Structure formats: structure tokens, C-alpha cells
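Let me give you the structure first, and then I'll get to my questions.
Only one protein chain is missing; all other protein chains are in place.
This part shows chain A:
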């Protein structure tokens, strides 16, 4: 829910309550005032009638209301003496409305020429149900108009007021921690926004600094590891030359060298991954993928032959992209090597190049692989003891770097496809 609508939803509830309470109080006061004024009118009429009755006795015989608003009836003295003025609500049949309409009635008693009479005065009243209905409609209208106008004002005003906020959001959305430039914010008139910007800038500074130092750390750690690795491997190589007659010792030395080499490869691969992710391969050339795949097929043919895997490249289209040549080569050779190493004896690898991308399909002893995991670092689908578990992670990060779509599916064969958008 947008902020604008959010405030509106709270306001609508608040207005509903406020207007409801206000309408009730208003109605009560209003009605009270009406009664007051009608009752005053009735009282006044009573006094006028009493004044006239004293002089004009014909009035006493007016026993029915008919066209006028009063009637007089003779009553006995005991009743009259107990009489108190009574104001009451009643209804009367009106011809024009053809219905019973509410009236206000004043019942009083008086004495003239020694006789007691009851006086009944009526005054038409407001129809309460009509009044309530009118009031209700007015309130509803007021409510709706209020909400609409608030909504409009909110939309215009809030959008304008919140513009710096959206600008901040936009800058943050485009922020990349590996980019050296921090988003630049312009100072706004709103203190809170300026505070927000300051906080964000501080946070980003810290994040970027942390990221840079982490990056530097990984790079330095990898580099620092190279020298001791070099010393260890080279010393063992010299040692092996001294020990050449003791086969058991040689095998030991050899296995240590192999472990160190695995460590070296792992180290180099991690360095490569971090370089890809830090976009440290800025050079791009126009790479002819048809040609590249032919070269790779030749380069990897020894490995394929050894594994008795038939490797074939099918050129269904021409594919040329701007990409770092080394990365293009790493990306494809990792996939092909994967296809060779996890293949069955006498299996096949079919590489297909189209205008859109490259598909690499291979037979394998393994069943379908876990799509969500195969591109993760250090994920090993099989227990290949020499695999670093980083090969496909590298392919994925190269594809991500260039916005290529990397997909895996299984149709009895393992199919890896890289789809590149039209250049």
C-alpha cells in the first residue's frame, strides 16, 4: 500500500468517527433548539388565546381543531385543579401528506367565568425521520467530499513533498556496492529527508569501505598464499629429485604436491571468481563464438579422447558478441570440460551454436541435477575428487556479468544453454 493511501485509510476511519460523533451531538442540540422554540411558540399562543377568551366567549365553543391550531373543551373542576401544563409529542392526520405527521401539543387548563376548560394547542413539528435522513445524507456527502479532496490534496502535495524521498530511493536502487561512485544526494528543504540522506550516505560509505576491504582482503589473501604455495611445491619437487630411488617416499611426496596443487587451483579459481564479480575484466573484444568453440573443441580433444567421449560442434548460426575473450573462453571451456568429465565411456557431447546462444548437451551417468544448487559455489554433484566445485559457479558469474541467461535442464541428457540477448 502506498504511503498516500495509507494515511488516507487512517484518515477515513478518523473522519468517520469524528463526523459521526459530531452529527449526533449536532442533531441533539438542533432538536433541542427546535423543541425549545416550538414550545415557546405554543406558550405564546396559549397566552394570546387566554387573553382573547376573557373578552370573546365564542371562542370557548371551539371544540375541534379543524383549520385552526387550538381546541377548547370543558372539564370538571377537580381535574382542572390538578392540571399542569403538558408539552407532548403526538401525531395528527394531515390531508396534504395523507399521513400522520408529528406535532407538538400543549395541554393546559384555564378558568373563565367560573368554568374550567382544557386547552389543546398543536404546532406542526419537524419530521424527525426526515431530519435524520437529511442530516445523514449531508454527512455522507461531506464525508465523501472530504475524503476525495484529501485524496487529491494528498496525491498532489505528498507526491511533491515526498519527491526527494523517491529520488533517494531511485539512487539507492541503482547503487552497486562494487562501483566506486557513491550516489550523490541533493539537499532538500525537509530536515527529515536531509537526515535520511546523511544516514544513508554514512551507511553507504561504511558498506563500500567494508566491501572494498573484504575484496582487498580476499585478493591479498589469495596473493599472499601464492608464495608459500610456490615455495612448498618447489621444495617438494627438489626433494623428489633427491629421493628418486625410494618409491614409497616419492609417492608420498607426489600426493603432497598434488594436494598443494589442488590448493593452488582453488586459490586461483577463487581469485578469478572475485575478479569477475568485481568486474575487473574491463577489456572487451568482438568474440566469434563459432571460431572459439572450434578452438576449444580442438584444445579439449585430448581429454575427450582419453575419456572416449565424442565431441561435436554444430554451427546452426553465427554468434559474435562483445565480451572479454578470456572470460568467454573460461565460460565455455568449463561447461565443455564438465560435460567431458561427467560423461560415460563412449558418450557424446553436442555443442550447438545459434544466433541466440550456445547449447551444450552431454550424456552422463548422473541423473537429473538439482537446478537450484548446481550453480552454487562448492556444490559437488558427484564425488569427483579433483573438482573444485567452482566451475559452474564461474560460468554463472560470467553469465551474470554480461546479462546472459544460463539454464540447465535434463531430458535424458544434461543440457546447459546460454542465451545471449541480440547484440
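One rule holds in what follows: contacts are C-beta pairs under 8 Å (C-beta built on N, C-alpha and C of every residue); 3 or more make two chains touch, one makes a residue touch a chain; residues count from 1.
Methods note: contacts and distances are computed from a predicted model.
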Legend entry - Absent chain [UniProt protein name; select from "DNA-binding response regulator", "ABC transporter permease", "Lipoprotein" or "DhaL domain-containing protein"]: "DNA-binding response regulator"
Legend entry - Residue, one of A:3, A:145, A:230 or A:310, that touches the chain absent here: A:230
Legend entry - Per the touch definition above, residue among A:103, A:253 or A:273 touching the missing chain: A:253
Inset, instruction - Spell out the interface residues on chain A facing the chain that's missing from view. - result: 223-224, 226-227, 229-235, 237-238, 240-241, 244, 247, 250-251, 253-255, 257-258, 260-261, 264-265, 268-269, 271, 283, 296, 299-300, 302-303, 305-307, 330, 333-334, 337, 341, 384-388, 391
